[in-house]
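Have a look at this one.
Complex shown without one protein chain; remaining protein chains in place.
Presenting subunit A:
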Amino acid sequence: MAEPASVAAESLAGSRARAARTVLGQVVLPGEELLLPEQEDAEGPGGAVERPLSLNARACSRVRVVCGPGLRRCGDRLLVTKCGRLRHKEPGSGSGGGVYWVDSQQKRYVPVKGDHVIGIVTAKSGDIFKVDVGGSEPASLSYLSFEGATKRNRPNVQVGDLIYGQFVVANKDMEPEMVCIDSCGRANGMGVIGQDGLLFKVTLGLIRKLLAPDCEIIQEVGKLYPLEIVFGMNGRIWVKAKTIQQTLILANILEACEHMTSDQRKQIFSRLAES
């Protein structure tokens, strides 16, 4: 009884491990294992194959591949942890095998170090502000993490204000910490966001699409009305235009952009530009 089960498991494991190169752009599911390019030659369909020991110095050319969101290192292979499409980016310069990641869609944000997010100040306790960023815990922000802030010159932050900052500590074991200052000590656009304007929430995939370089949507929106806009990687967008009507139109367009094709979008923009 044990033998057929183990044979079935082996064949299942063997059939599950596909080469990452062949799966690019296709949907992958959690639990799948992917083979990196250098391993495809070594591993045959049956499993581990004996490799003759080579005495040459340049024998093993290990390529450094970066494992992006949705993937995890599992022994020699990549294990998929989120469902979505597999993507790959070639390295720009120098050595390295590039980056592999999974494009997945979700609405709940999980804090990641280095992400720029929009937070809402919920409490002021002593020297620390508690900022809600949409994750499981509120992030902490010290009053000294603003440009030009000293113990005497405190920043003017009230409960309920919007803050644009980045995470310096964000992992699953600790409360996330954010700052409104970059490594040189300059604000670089971060800090308290102005008073008027509208804050609304969209999915994380839409934010990544809008923040991609040369995004058409942003260029078209910029041609419509003069506006100020801030994107937080936690799915929050703050937008401000001259009148309330224009702000509402912009907010509704950005929310609807997720489900529209580019033709539909162009139609809507041309209609708005006329009126």
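Some points to look at:
The rule is short, and it goes like this: contacts are C-beta pairs under 8 Å (C-beta built on N, C-alpha and C of every residue); 3 or more make two chains touch, one makes a residue touch a chain; residues count from 1.
Definition applied: contacts and distances are computed from a predicted model.
Taking the options "AP complex subunit sigma", "Exosome complex component RRP45", "2-oxoisovalerate dehydrogenase subunit alpha" or "Queuine tRNA-ribosyltransferase accessory subunit 2" in turn, only "Exosome complex component RRP45" matches the UniProt protein name of the chain that is not displayed.
Set against the missing chain, the residues A:G75, A:G92, A:G126 or A:G160 yield one that touches it, A:G160. Checked against the hidden chain, the listed residues A:T22, A:T122 or A:S270 yield one contact partner: A:T122. Touching the chain that is not shown, out of A:D132, A:E147 or A:E216: A:D132 (per the contact rule at the top). When the full complex is taken into account, the listed residue touching the unshown chain is A:Q245, out of A:T22, A:Q105, A:N171 or A:Q245. The missing chain lies against subunit A, touching residues 108, 120, 122, 132, 134, 136, 158, 160-162, 193-199, 238, 244-245, 247-248, 251-252.
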